[in-house]
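Got a structure here, written out as structure tokens. Questions coming.
For this depiction, one protein chain was excluded, whereas all remaining protein chains were kept in their positions.
What follows is subunit A.
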Amino acid sequence: MSVEEQKTEQKLVFKSSSLQFQSANKKKCVWKGLKQIISSEKALPWPDNCVHYGSINAPPSFKPPEKFSDLSGLPAPYTDPQTRLRFANKDEYATIIELPMDITAGYLTLRGATSIVG
């Protein structure tokens, strides 16, 4: 047991020693992530009327997404075929062709448009 844990035990009088997550799981305990919890919950045979965490997710958007310039946020009628960035006017285009790769990639990731297909 490390020094610090002993210290905390001595210090915090209000804790009872019967259960402690920190000391009980001294070896790195892997806590289940939310995704794991949801999926294991889903696998169980729940009654029909029951609602759980995984079932109240927002629906997908039914409206077509509008296109905004990656640089300025203005409505963007154009797309640069080379970088795939959207732009609103020719000044922005002049900026886009000067942009280094990491910035263009950054803009695309921000918009979530990194897949090759899309």
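As a convention for this text, a contact is a pair of C-beta atoms (placed from the backbone, for glycine too) under 8 Å apart; a residue touches a chain by one contact, two chains touch by 3 or more; residues count from 1.
One rule holds for everything that comes next: contacts and distances are computed from a predicted model.
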{"item": "Chain not displayed: protein name in its UniProt record (\"Actin-related protein 5\", \"Respirasome Complex Assembly Factor\", \"Adenylyltransferase and sulfurtransferase MOCS3\" or \"G-patch domain-containing protein\")", "value": "\"Actin-related protein 5\""}
{"item": "Residues in subunit A touching the chain absent from view", "value": "2-4, 8, 11-22, 25, 29, 31-35, 37-38, 40-41, 43-47, 49-53, 56-63, 65-66, 68, 71-75, 100, 103, 106-107, 110-113"}
